[in-house]
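Data block below; observations after.
One protein chain is absent from this view; the other protein chains keep their places.
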Amino acid sequence: MKLGFLGLGNMGRAMARNLLRAGHEVAVWDRTPAMAEKLVSDGARLAWSPADAAREADVALSSLSEDHAVFAVVLGGGAADRPDREPLIRGLAPGAIHVSLSTISPAMSRQLDEAHRAAGQRYVAAPVLGRPDAAEHGELVLLAAGQHEDLERCAPLFDALSRKAYLLGDRVERANVMKLSANLVAASLLEVFGEAYALAESHGLEARQVFEVLKDSMLAPQAIAGYGERIANRKFEPAGFRLKLGLKDVDLALSAAETVALQMPFASVLRDRFLVAIARGLEDEDWAAVATTLPHKRAA
Amino acid sequence: MKLGFLGLGNMGRAMARNLLRAGHEVAVWDRTPAMAEKLVSDGARLAWSPADAAREADVALSSLSEDHAVFAVVLGGGAADRPDREPLIRGLAPGAIHVSLSTISPAMSRQLDEAHRAAGQRYVAAPVLGRPDAAEHGELVLLAAGQHEDLERCAPLFDALSRKAYLLGDRVERANVMKLSANLVAASLLEVFGEAYALAESHGLEARQVFEVLKDSMLAPQAIAGYGERIANRKFEPAGFRLKLGLKDVDLALSAAETVALQMPFASVLRDRFLVAIARGLEDEDWAAVATTLPHKRAA
Amino acid sequence: MKLGFLGLGNMGRAMARNLLRAGHEVAVWDRTPAMAEKLVSDGARLAWSPADAAREADVALSSLSEDHAVFAVVLGGGAADRPDREPLIRGLAPGAIHVSLSTISPAMSRQLDEAHRAAGQRYVAAPVLGRPDAAEHGELVLLAAGQHEDLERCAPLFDALSRKAYLLGDRVERANVMKLSANLVAASLLEVFGEAYALAESHGLEARQVFEVLKDSMLAPQAIAGYGERIANRKFEPAGFRLKLGLKDVDLALSAAETVALQMPFASVLRDRFLVAIARGLEDEDWAAVATTLPHKRAA
Partner (left out) sequence: MKLGFLGLGNMGRAMARNLLRAGHEVAVWDRTPAMAEKLVSDGARLAWSPADAAREADVALSSLSEDHAVFAVVLGGGAADRPDREPLIRGLAPGAIHVSLSTISPAMSRQLDEAHRAAGQRYVAAPVLGRPDAAEHGELVLLAAGQHEDLERCAPLFDALSRKAYLLGDRVERANVMKLSANLVAASLLEVFGEAYALAESHGLEARQVFEVLKDSMLAPQAIAGYGERIANRKFEPAGFRLKLGLKDVDLALSAAETVALQMPFASVLRDRFLVAIARGLEDEDWAAVATTLPHKRAA
């Protein structure tokens, strides 16, 4: 396939290389030309503007750092009158696809969809999970949303880029929401480890010991699946561990931490969250029911 | 071995049964005699007070709901003058061991240790991880701390009760801290799922889809081990994902949630925690470094 | 009146002195005798145990640091067999009153009430608001709950101790809850100033300038009364400032703080609280309606 690739940071460069290896023709562009030049020896053609990279492409892929960069490169912004900044949307042919691999806001993703649609082009949101080394080895997980036929056309690209592509329907922003949800879980894990280790270390245990125990218990795959599925299915009976006992244990942890002047903000939030659940009458339900007490509206 | 067992709720009953099955003689006691009677057909002897259950035992085990119950049953409290409430400590022979399986405060555990020591008895803290069904099948994880020779004497009991006993040294309260740390991780996971699912569902995704993706990415065993070990070892270079980009993604998640009036209190805390890390100059470190920014003192 | 006074820290000593000045006979006791001796030159009699201080008193007052101290001094605890620790309750005559001036838990206050009642004695909860210098000048605010006739008997004492005594009915623990609510407001103010000043200072303003503006606007007496009364009366119409605009402003503050890596945990909580209110459909109500969205049960 003829491809354009925009944004050649650590992630983008690794992905572009995989596309080249898979036999595609790739025109590359980066705001910093030196980044793009690194791919010439891999067979890439150097494009001199986003539009140029997209011009002859069946599919143009972008891997950029955030909303503002995407706006500038894809739709054009402040410097759009510089010829070397002519935006992707002005080069992409009618019917050609823009695949956005970046982690951007759902709102920006929807805006891209509308802009491409208005220009007679196609848009697929396809943010990826994984670090640069996973990208290099084609071991990313890819989260794709777009029109069915566009996703099909992109399948060989997804194969080259990832070990697994999840197809999430035609509402493009959902792929971005999925990405944000997944990242939130990872970020939360960091704090979870931080608080558990700090509590243990402040009492003379070693963090490594804690991880050994966790890996064998709360963080064993079947334990994680137990909670993850139970909550997804909202199946809280029979109660394996009652919510009010959960509150008791969180209180014990907070008290133990107080003796060493350790703040544990997640634990403090948990206490409040369990109280909300108890105020709703869930005290004798399985403690996983706490996960169901976040009110919200529904996106349009 | 001759054993006493005090506290025959769902957890205690299952554990006492495993000890009977393993061939030990067990005298059983519960505040509610009907709970104890259920074990007579399994071969248990009915004791008429905590002290009576402990009287002839080499090892007396207790599985009680919380600090106050432990205080009353083991050390004696308000109703200690009723003969049927004579506390464990008055019955246990010198040199015999009390194994506390309950989830109690580290402070209470230390208090038990001192009281038994003063009475010429031995004390082992051995809280367990796992639900009643795991207890039934001897599949608990047991966290034990106490004098080395006492832990050795208890080894056959730990074998009967658990699939794995972690020996955590002679500072008894550390077993209780480990238990609280592990429970905190599990409780946190509930909220993590709650927020990630709510964000996704409010945008039209299904929670089950989110779990499928998570299981294959952020919550895959190697991903969890990656974070858990990296943080335990405080090894944050090279940076796989920079902390300031982590903040960006948390901000995107918070903004997406705001559009559906969804509060995500863990995400709000994360935002604050990343800011603390950035204020300390960690913005270009691996985002896992956020886990190292909780100041505390050290327990005496 | 004949009085006993137990606990002669900075607060207690100042209060005891005011009672002496008002012409009462006061027997004083403190765990550290040197503290009590300071009052002898003011005319106090040195008591050698809590019970001794209470023995001939019409009213025994206690000013102690926390629940455990109150338990030990009033009801007797570990060291109750030492004659110099004989607790207040063993000395106080039937019909005589114990006035607890300490900041203790509502539960402990109720426990004291029951114990004194069982002993044929009377109990009044009367925690105070104010610092040692206010105590010295009789400028405290006193929060009293107890039986009507007991409060009447204590009126001259309250006059000597405080510039104003609020009588809060016969449920003793309510005085303690009122005290805790008031202290929570003061503690919150500290953090409120901390966050507002930090946001301003990080952008080059001076904290003193901020306070000048606040004193003249948000923290002017009529502004505070406006919010305090509006919320107490749950009167949110007409909306002076709509809740969704309030969220917008909190978001702006959070964003401005993010540019200087400043965490503002109260602001983060506010964001979540406004979202909860909006999820409940309150977005066009006066923003003060956010104060009504904390679910809870009611104490027995």
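Descriptive notes on the structure:
In this document, chain identifiers A, B and C correspond to the written order of the chains, with residue numbering beginning at 1 in each.
Basically, a residue touches a chain if its C-beta (ideal position, glycine included) is under 8 Å from a C-beta of that chain, and two chains touch if they have at least 3 such contacts.
This one's a predicted model, so the numbers in the text were calculated from it and none came from an experiment.
Interchain touches from the omitted chain, evaluated on the whole complex, reach A, B, C.
Among A:167, A:256 or A:278, only A:278 touches the chain left out of the display. Note on the undisplayed chain: of the listed residues C:15, C:75, C:88 or C:264, the one touching it is C:264. Residues 247, 251, 254, 257-258, 261-265, 268-269, 271-273, 275-276, 278-279, 283 of chain A touch the missing chain (whole complex, contact as defined above). Where chain C meets the chain that is not shown, the touching residues are 65-66, 103-107, 129-133, 141, 143, 164, 166, 168, 171, 173-174, 176-178, 180-200, 202-219, 221, 223-225, 227-229, 231-233, 240-241, 245-246, 248-250, 252-253, 255-257, 259-267, 269-270, 272-273, 287-288, 290-299. The chain not shown here touches chain B at positions 265, 276, 278-280, 295-297.
Please note the rule applied: only the chains that are shown with their structure count from here on.
If you sketch which chains touch which, every chain touches every other chain without exception.
Rounded to a whole number, the gap between the C-alpha centres of chain B and chain C is 36 angstrom. One finds 48 Å separating the Cα centroids of chain A and chain C. Within chain B, contacts with two or more other chains are made by residues 257, 261-265, 269, 272-273.
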